[in-house]
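A single protein chain has been omitted from the complex, and every remaining protein chain is retained in its original position.
Chains: A, B and C, in written order; residue numbering restarts at 1 for each.
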């Protein structure tokens, strides 16, 4: 399941919702991204996340479907927020549940790696020098390349 | 932090407790192990987890300390239950929070891999043929070997 | 007609979030379209200053600059994504 929303989410409720009643799940791996108050050398007060409505949902659904093609998964969840976020706020949740622990770890890692390079979100950070668009990181491209699939449009 | 307990835990509360107020955390990776109703070819009704009080805490603290030596972590948490557990019940939670997503993923994965081969827990499963001690899996040893550290006592 | 969308600093430079454009005769690829857009004014020239910095999606799929465009397409320009 994927969700793109402005409001916060309750991590416990979301993860419980994935596994409740499914006794075929042996492992549930999740990753939550949070707003740090320090990015690079700049102190971050807050940030605003812009996105591309429509394409965002489409991109996340594709990434989720690819994970299900690669691993035997019982459930997956991607939630990504947009709008204004403060340090400590949750930005994103990805989670994968499987009978087996390795599959849940790998799929969860895959979800966030591809989300980082394919989902159309852009961060505008408040810095002491004014608002600043965050630059994409080469390390994110490297993270995706590791999965043995080259996305040559990014 | 490590905890060994008979009672269940609330995943949301535990993870929130790790990150609340620490704005240096950019990523929080967690893994929850659950009782499946199918292990191997046998239908599992329930299981009983026996452990070695004292050594369990010691082993988990060591594994946690090793993770902190390897990665720049803001917080880690290991909770392992013992006693009788039913299908769908939570058995174990490991989580790692870091400024960076890769560190949180790798450390979380490391925690569960080493816990699986070093923490003194034993599962007794109820099967249609009566209670049966679960055999250790070669794949768990392989998972540990991947981290480039050979534990030749296991 | 093309539907054009701009995001993040590309939007700030073009000064608009979306617009419609009659597909010009000499435009068959995204690269052709960028050439046309650059000529629309300083803000556009600035937005498309460097091909390396701009990404494009046609009908909500990431594509390369050699991708064909045709009437009815939704074409979006934006910086490399930075979500997650």
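Here is the rule we use: a residue touches a chain if its C-beta (ideal position, glycine included) is under 8 Å from a C-beta of that chain, and two chains touch if they have at least 3 such contacts.
A quick note: this is a predicted structure, and the numbers were derived from the prediction, not measured.
The chain that is not displayed touches the following shown chains in the complete assembly: B. Set against the missing chain, the residues B:9, B:52 or B:147 yield one that touches it, B:52. Only one of the listed residues, B:36, B:101 or B:116, touches the absent chain: B:116. The chain not shown here touches subunit B at positions 33, 49-52, 54-55, 58-59, 80, 91-92, 112, 115-124, 133-137, 151-154.
Keep in mind that, in the parts below, only the chains that are shown with their structure count from here on.
Look at the CA centroids: the one farthest from the centroid of subunit C belongs to B.
Subunit A and subunit B have centres, each the mean of its CA atoms, that are 23 Å apart.
In subunit B, the residues touching two or more other chains are 101. Contact of a single residue of subunit C with at least two other chains is seen at positions 84.
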